[in-house]
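Note that one protein chain of the assembly has been removed; the remaining protein chains are unaltered in position.
Labels run A, B and C following the written order; every chain starts at residue 1.
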Amino acid sequence: MQFVAPIIFLGLLGGLYASSYYLNLKTPKPEGCEDLDVSCGSCSISSCGLHPSNKEIIGEVKS
Amino acid sequence: MELFSLFISAIFINNIILNRFLGMCPFMGVSRKTSSALGMGGAVTFVIFFSSIITFGLYTYILEPFNLQYMDLITFILIIASFVQLVEMIIKKFSPSLYKSLGIFLPLITTNCAVLFVALENIKQGFNFTETVVYALAVPIGFTLVLIIFSSIRERLDIADVPQALKGNPVAMIVAAIMALAFSGLAGLV
Amino acid sequence: MSLFKNLSNGIVKENPVFALYLGLCSVLAVSNSINNALGMSVAVIIVLTVSNVIIAAMRKIIPNDIRIPVYIVVIATLVKIVEMLMQAYTPELFTALGVFIPLIVVNCIILGRAEAYASKNTVGASFIDGIGMGLGYTAGIFMLAAIRQLLATGGLNLVNPFNQFVFFDITLIPSEFTIPLFAQPAGAFITFAVLAALLEVYKQSGSKPVKKGA
Partner (left out) sequence: MNHKKIIHLTLFLAIIASVSGGLLSFVNSLTAPIINENAIAAEKVTLKLLFPNTDDFAPVTDFEDETGSILSIFEAKGAGLAYKVSRMGYANPIVMMVGISNDGKIVGLEVLELADTPGYGMKVGEAPFIDSVVGKSTTDGLDLISGSTVSSTAAITAINAARTHFNNFKGIDDDGSGSVVTPPAPELGRTILLSSDEATSVTTTVTNEVVNGDEKTFTVESNGYSVLEGGYADAKPNVFSITINTVTSVIVAIEVVEMNDTKGIGDKVEHEVFLSQFIGLELEDENASVDIISGVTRTSISAIRAVMATRGK
């Protein structure tokens, strides 16, 4: 039925994105690069990984 | 001949930043130093190039035959985002030096308008594979070119005495306006 | 904070367009005519409010580690639905806005608000915030579009996208005094810079935040 194909297809893609996102989150940064400052100014795109508000999740990685 | 004119027009004439206003978010944010601009340009080129090929293949071999064209947006977004995450993970794991120069920009690119635009434009223009590859190479080159020029100007702006109200981003906008004027002069190139 | 304060805050002090420089991609590109600007604003408001509500409703069950992917999926679905509806019911507006409707997905405002506000507040507050931010976006893009269209074509017109009924079509500047530059990209940058600077001056002057846009 025409509804089944998109459901399965997007389910797979969603799962792929979640797992890759999580795996990437958990891989520690190479040493010596922890405090790399990208010198991107105080832009307010809070969804960008480098935004101060997201700093604390990446911080967890050190555990 | 058409490929060459497509290449030149994507870089100079309808440049993605100055003519289509895409990629403005990183454009305003990252371009403080030329080195970071170069890094950003490299990362964007890498991502746009490969994600365009992946999304083109996906669209022609999966979405079109199964008549799922309406799913283009969400599929492209998920594919681009997953691709960026995987690339960042690989760079983190295997090459710290590459991470230093390119990897740190990757989180910024996932939600970048330019990447999604190129993926959608390849389908909208009905490009075949070679045209997609050429377009996916030309657009980021245009992006990087403008970013580098802009960052070198901006380094000098910080030391110039700009009126208080215009400090920071407004004056950057005015510089972008002048650059847009200059680039529109190239219109008759092709 | 009183709802009104929150609303006016979204439009003036923290105007997403001119203060936070969010959503620049669509604002500059679509602000060539007030029809396009308003059409885009309505689409952004719908997506913004509905996504804020959904994310606020689900904020408890969304695992913290994959916050952003969930927001992206929710917003992408909403944008595609709005796009399909626009393609069906307002075809002219749909062709005019072109690629910028799908690009709402990566519009920094929506993802930003979802992340910064909706994920931490109740559904009601998120809804109001969505409206506030949406109106801030509308005020920003409308002003930009009005100035650009007025200077470039010398007139303003408003057309109902559903049945092409023309609300008004006025020409204020005779055509030989119009500056076509403002229809082109360079004009968009200049107008934006001037308006951003004005907002800066207004904020620094420290006067009471009277609602400017209304």
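Keep in mind that, in the parts below, contacts are C-beta pairs under 8 Å (C-beta built on N, C-alpha and C of every residue); 3 or more make two chains touch, one makes a residue touch a chain.
All of these numbers come straight from a predicted model, not from anything done at the bench.
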Subject >> Which displayed chains the hidden chain touches across the whole complex >> reply: A, B, C
Original post:
Touching the left-out chain: which of C:I11, C:A56 or C:V70?
Top reply: C:V70
Original post:
Taking the full complex into account, what residues of subunit A touch the chain not shown?
Top reply: 2-3, 5-15, 17-19, 22-23, 26
**OP:** Considering the whole complex rather than only what is displayed, give the residues of subunit B touching the chain that is not shown.
**Re:** 2, 70-71, 74, 78, 126, 128
Original post:
Which residue numbers on subunit C touch the omitted chain?
Top reply: 62-63, 65-66, 69-70, 73-74, 76-77, 80-81, 84-85, 87-89, 91
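Operating definition for what follows: only the chains that are shown with their structure count from here on.
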Subject >> Intercentroid distance (Cα basis), subunit B paired with subunit A, Å >> reply: 20
Original post:
Counting only residues that touch at least 2 other chains, which ones in subunit B make the list?
Top reply: 25, 28, 71, 74, 78, 81, 111
Subject >> Multi-partner residues of subunit C (each touching 2 or more other chains) >> reply: 21-22, 69, 73, 108, 111
Subject >> Sites on subunit B touched by subunit C in the complex >> reply: 18-25, 28, 70-71, 73-74, 77-78, 81, 111-113, 116-117, 120-121, 124, 163-167, 169-171, 173-174, 176-178, 180-181, 184
Subject >> subunit A residues within the subunit B interface of the complex >> reply: 5-6, 9-10, 13-14, 16-17, 20-21, 23-24, 27-33, 36, 38-41, 43, 45, 47-50, 54
Subject >> List of subunit C residues in touch with subunit B within their complex >> reply: 21-22, 24-25, 28-29, 69, 72-73, 76-77, 79-80, 83-84, 99, 102-103, 105-108, 111, 184-190, 192-194, 196-198, 200-201, 204
